[in-house]
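With one protein chain removed, the remaining protein chains of the complex are shown where they sit.
Letters A and B name the chains as they come in the text, with residue numbers starting at 1 for each one.
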Amino acid sequence: MSTQEQQFELDDYFPTTAWLTRYQHALDDSQELEDTGEGWGVGWNGDFVFEMLNLPIEERTVNDLPEEVWEALEQGITQLPEDTLETVLEDAPEDVADGIEARDGPLPERAAQELLETKISEAPEKVWPGLRRVMPDIMDDLLTELEENVTDDGTVYAWIGLEDGGCYDTTTMDTLDERDHGFVLTGDFDQWVDLVNGDLDVVEAIMSGKLELDGDMQKILQYSDAALTMTDVASDLDKRFLF
Amino acid sequence: MTELKDIEGAEFTASDDEIDDAIEEAADDLGMPPEKVEEEVAYILDSGTGRANNEGVAGAAASDNEDTNNDPRLEALEMYKLRQEL
Partner (left out) sequence: MDASTDQIKAGRIDTDNTYYELYQKSVELGTWDAEKLMHKVGFEEDREVWNSLDDNEKEQWARLISYFIDGEHAVAQDARRIMKTVSSPWFDRSIEKEMFASALALEEAKHTQFFDLYLTNVMVDKFPQYELDTRRGGIQIPRTEACGAGEMFERQGTLQAQAADGGDPTDIARAATNYHIGVEGILARGGYFAKNRMMQEAPLKLLNKGFQFISTDEGRHITFGLEVLNELIEKERDGVPAYQGVENAIWEQAVEDIGYITDTAYFITESVGDPLDVDFDELVNRGARLAGDMMFDTLDLDAGSATEFMQAAADAMEDAQGSDYEAVIEKYDHIYSAKMAGD
């Protein structure tokens, strides 16, 4: 089945809060983590922050998102009756309206192209409520994620609550210190993609400086098998990368 | 051998112009060609590897010598000047 025909939910996309919740359940269900992580965080803070830097929100545009996402947006716009589209566009921000006006061709195509060529960092503010109502749900949800969970400089702070071989909660945060944590694993988004794909050994990544670890090294060393289990669980989980 | 300004692996705070000026001045004081001084300073930092891996010099800038503006290249230059007196 091609990606166009296949339907994806928000929790299929990495990095989203919804995917993180799915990861939480998978970690919590992992017998291996129960074994390798036994005692982790008992009597001390074992919670992690995954700090993903440099998401390419400035470099990429909406049509760089996974194909099925932008195609659904394009279809949603081009299939609207023209008078409905005109009504929707009446409330468009001025720069979007000007951008559509400056393009050549039929209105639906111009409108779709203007939106698809919008920088991802600018997408949430350029999409107005009227457009959101006619947009595919997945696009709407992803814009909300971008708005709420990716910082202006392209960072995602994913918080993972870990204790005694289980994962009791996950969330995303606006700042590093929004929730207490014991450990921070930091790296460029590209390295995180390799890590959750299973193409990067977490310990080797720390040793080679691809990822930086802040926290009690004694604990990490003692539980290096649990760290590997966590990346194994991530790589076993289906995912589609937004970038 | 790597050019001083092409070395990677450390946080450099001084501008290229500041480095050039410091090298010129030191070369003048030492009576040496600036290219040679620059080559030696680069080698102090990277031992021929292209990466500033001499933590004994590079990391010392933070506390030891305020005049070097915490830039490992200037710290290495200071060390080279001292070395020429030894």
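The rule is short, and it goes like this: a residue touches a chain if its C-beta (ideal position, glycine included) is under 8 Å from a C-beta of that chain, and two chains touch if they have at least 3 such contacts.
No experiment lies behind these values; they were computed from the predicted model shown.
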item: Touch list for chain A against the chain that is not drawn; value: 201, 203-204, 206-209, 212-213, 215-218, 221-222, 224-225, 228
item: Contact footprint on chain B, counting only the chain that is left out; value: 1, 32-33, 35-36, 39-40, 43-44, 46-49, 51, 53-57, 59-60, 62-64, 79-80, 82-83, 85-86
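Here is the rule we go by: only the chains that are shown with their structure count from here on.
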item: Whole-Å gap between the CA centroids of chain A and chain B; value: 42
